[in-house]
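Heads up, one of the protein chains got dropped from this complex, but the rest are sitting where they should.
So that you can tell them apart, the chains are marked A, B and C in the order they are listed, and the count of residues begins at 1 in each.
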Amino acid sequence: MLIVMRKDATPEQIGGVTAAVEARGLKAHPIPGAQRTAIGITGNKDALDAPAFESLPGVLEVFRISHAYKLVSREAKPEDTVVNIGGVAIGGRRLALVAGPCAVESREQILTVARRVKEAGAHLLRGGAFKPRTSPYSFQGLGEEGLRLLAEAREETGLPVVTEAVDVEGVDLVEKYADAIQIGARNMQNFSLLRRAGRAKKPVILKRGMSATLEEFLMSAEYILAEGNYQVVLCERGVRTFSDFSRNTLDLAVVPAVKKISHLPILVDPSHGTGRREKVSPLSRAAAAVGADGLMIEVHHDPDRALSDGPQSITPEMFASLVREIAQIAGVVGRAV
Amino acid sequence: MLIVMRKDATPEQIGGVTAAVEARGLKAHPIPGAQRTAIGITGNKDALDAPAFESLPGVLEVFRISHAYKLVSREAKPEDTVVNIGGVAIGGRRLALVAGPCAVESREQILTVARRVKEAGAHLLRGGAFKPRTSPYSFQGLGEEGLRLLAEAREETGLPVVTEAVDVEGVDLVEKYADAIQIGARNMQNFSLLRRAGRAKKPVILKRGMSATLEEFLMSAEYILAEGNYQVVLCERGVRTFSDFSRNTLDLAVVPAVKKISHLPILVDPSHGTGRREKVSPLSRAAAAVGADGLMIEVHHDPDRALSDGPQSITPEMFASLVREIAQIAGVVGRAV
Amino acid sequence: MLIVMRKDATPEQIGGVTAAVEARGLKAHPIPGAQRTAIGITGNKDALDAPAFESLPGVLEVFRISHAYKLVSREAKPEDTVVNIGGVAIGGRRLALVAGPCAVESREQILTVARRVKEAGAHLLRGGAFKPRTSPYSFQGLGEEGLRLLAEAREETGLPVVTEAVDVEGVDLVEKYADAIQIGARNMQNFSLLRRAGRAKKPVILKRGMSATLEEFLMSAEYILAEGNYQVVLCERGVRTFSDFSRNTLDLAVVPAVKKISHLPILVDPSHGTGRREKVSPLSRAAAAVGADGLMIEVHHDPDRALSDGPQSITPEMFASLVREIAQIAGVVGRAV
Partner (left out) sequence: MLIVMRKDATPEQIGGVTAAVEARGLKAHPIPGAQRTAIGITGNKDALDAPAFESLPGVLEVFRISHAYKLVSREAKPEDTVVNIGGVAIGGRRLALVAGPCAVESREQILTVARRVKEAGAHLLRGGAFKPRTSPYSFQGLGEEGLRLLAEAREETGLPVVTEAVDVEGVDLVEKYADAIQIGARNMQNFSLLRRAGRAKKPVILKRGMSATLEEFLMSAEYILAEGNYQVVLCERGVRTFSDFSRNTLDLAVVPAVKKISHLPILVDPSHGTGRREKVSPLSRAAAAVGADGLMIEVHHDPDRALSDGPQSITPEMFASLVREIAQIAGVVGRAV
């Protein structure tokens, strides 16, 4: 932390701040400048709350200069983490393609979509059994029955299964049936859920919250790692802005930003990130080009009849065509599909 | 819903859209204009997903024109709801003043603060026993012990107690010890938690999520009412913006907006809404002036040593002085404290 | 500025950064910590671009810790500035009430509104002759004829006149006819316009841009002061967010934030800040309660027929009633109207 004093701060005020710092067991390093004095603070184990010193006499501003993340940082682990989901590596040379319907709706639907995305080149099957919906009157998913259908689709296609858990009980069930546990954007700071996921035996895909900073996103991952589960995959799915033409604003710059700070792999979900079918393919290509470790895409064989988020789902044909484009772009960035 | 056709849409395309609407059991009402045709849709019980029709030939745009909220709306219940928390009315003529520390830290601390805010004019005591924190390494609250201390503070001061639950198990405990269950901003769309709160026997204070629209905020309240708990109080606590001078941007215009659409009472929390002690009193006065039904303010007898959010806490002296100002402003808007 | 080194930074890397700092004529102050070294930099006259050092080997992060504003800061001038607009003081004990139509539409209209707001207690008359409109096909104002009508309204009522200039030529005209030059939100970073306003002989009211940080807002004011015009009044008018219920989000916390950093007075415009008639009075009361130096309010005698922004205009009757409320709230914060 760094405390910047006012130009007219007296030696007594500077001494008062130094004393306040030392009273907390920290070390103060005054840096006299031409116009004003700054005071560096060392010795703090945690990120201190900057404002604590702001009300001391003579203080102009206080800057927090350390971050609280530890286990997720590249300083803690310089090499990239590769997460294994049912035999599929996320974060290695191959881009991971996760595809499937927003929600599991029926045996026929999930089996149809699973077969079609498998044929088209998907590596993992997605599909929601527990759906967080803005309205209590919307379809909320098939629950455990949905999980059973996903497991059946895996038996038939060989695709490992990724599905969301929305509460602690749900993690028990997802852990039992699926290959990876997804934590949705609305639950990114549901810390009880994060801790439970941190004790799970399966990998976790953590989606970025709608207004989460990078620091908050990484700190939520830190919750999972801190409980002992190091198999964490991040996922960008768009942030909330004033946009008048897309449901969310897909923030692709977060991919190189995560890569610089953290060793964890990161996927991009262009379906939720845009909310519109015609934008899914362009933004998927962009995500591959920006360096994401994979894509998470909603595919439905009959999107106009989908019970949930149909308008942002693409058809299996569109997905197959997209996989071919992604394969070419992957080559440009030294990857493959 | 309203579908706007392109200027060059053919009669066949207009007929196609009409047929698609009717195939869903809805009624289509073409409105021919000078330049283009629009098609009104009636008969939908739920809010339809607008994009479903966007990909039909000849369609320019689709507008969703109905909202999904029912029980929370003034159309469902024109008169204001008054919520009773341990004998204190929220939403009536008197502004409700909820005060106390961010977190319960010790017996001495909570009793000291409770006595001081009671003397100064508070009606309800707040204090966190379960603290949702960005970092897993920060103080997370005293848990059930904190709830017991809150109950003891109520015994001594007579102030009913409001405290946050962060998971389903927490609601069981908070329901047992406290007078109202607070759902925090990070959990505004934790729908499992909302449903559990909807089955609670105690009133619920629901905080607005950091990037929640008014519709999402009201729909989260709808989850609680839909389970049978009509004792819901809303609370504005600031939204996330690009601001470089406050932790959040307190959105006071939401107060008259809620009053217009919904019968539920609404509080304002200027402590989280600004994150800075020196802004709490000005924004508290503003909240009273804008027509809020009460205030939720962090007060700590020794804010610089608080274990959580000290910098945004005011002292009991500042609170006492603020209550006097609020009392005068309340009079201007036909209220009292 | 402060440079934070990686934990594994070598002494050579630390030496390299120190050398790079000194090569720019600055002084480096290494602060060795338990885990890592930080390097404070002094001697810089301007705000340095932080990223310049970010690519040096061993550097983790760079923090900019000084601000570029000089003349607008309280460090430069501790006492409040009081701006005189045609004999009306802005920033003193009395709240300034600026009222009038969005646009001057006709002689009859501006004279009618001017008389009515004068009777109701306004101190200054507002009204646009040059209107910045999103669409080139919307009414753009009466131009110089509008300025003449404003001057006539001043003759009749005695109210000094505030009106917007949208380009350099416009400043010439506004300077000639009006008592203060308004710079609108869309032009907050039109630096040619700011410089011209800085050479004007009349006071300037500078509105905050739709997505301006506090630093950018103050730096735009700095442009005006740097040219020699110290008669600057700031004005908050709402920022752009994801809000679904108001045109902009009025950011009242900027008022105490400005007061802490700068000596300039600040008004609040709740008409543009909300875009809805029914929110103008509540937010006006809130602005007075938060400590603003005055209000800028759109009043039209026949808002439903206004050529511009009618829906956010209130009637003279509503304004008169609002003035009575504001007078009471002003008393609570040690002010008067």
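The criterion applied here is as follows: a residue touches a chain if its C-beta (ideal position, glycine included) is under 8 Å from a C-beta of that chain, and two chains touch if they have at least 3 such contacts.
Here the structure is a predicted model, which means the values were calculated and not measured.
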| item | value |
| --- | --- |
| Listed residues A:Q13, A:T112, A:S246 or A:T315, member touching the removed chain | A:S246 |
| Chain B residues that touch the omitted chain in the full complex | 2, 4, 6-8, 29, 31-34, 38, 40, 42-43, 60-61, 63, 65-66, 75, 240-242 |
| Where the unshown chain meets chain C, residue by residue | 46-47, 49-52, 54-55, 68, 70, 132-138, 166-168, 170, 186-187, 189-193, 195, 210-211, 215-216, 219, 222-223, 226, 240, 275-278, 304, 309-312 |
| Missing-chain contacts mapped onto chain A | 211, 213-215, 239, 241-246, 249-257, 260, 273-274, 278-279, 282-283, 285-291, 325, 328-329, 331-333 |
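Rule of thumb we're sticking to: only the chains that are shown with their structure count from here on.
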| item | value |
| --- | --- |
| Copies chain B and chain A - interface residue numbers shared by over half, same or different | same |
| CA centroid of chain B to CA centroid of chain C, Å | 30 |
| Distance from chain C to chain A - Cα centre to Cα centre, in angstrom | 37 |
| Chain A-chain B separation of Cα centroids, rounded to whole Å | 26 |
| Residues of chain C whose C-beta touches two or more other chains | 241-242 |
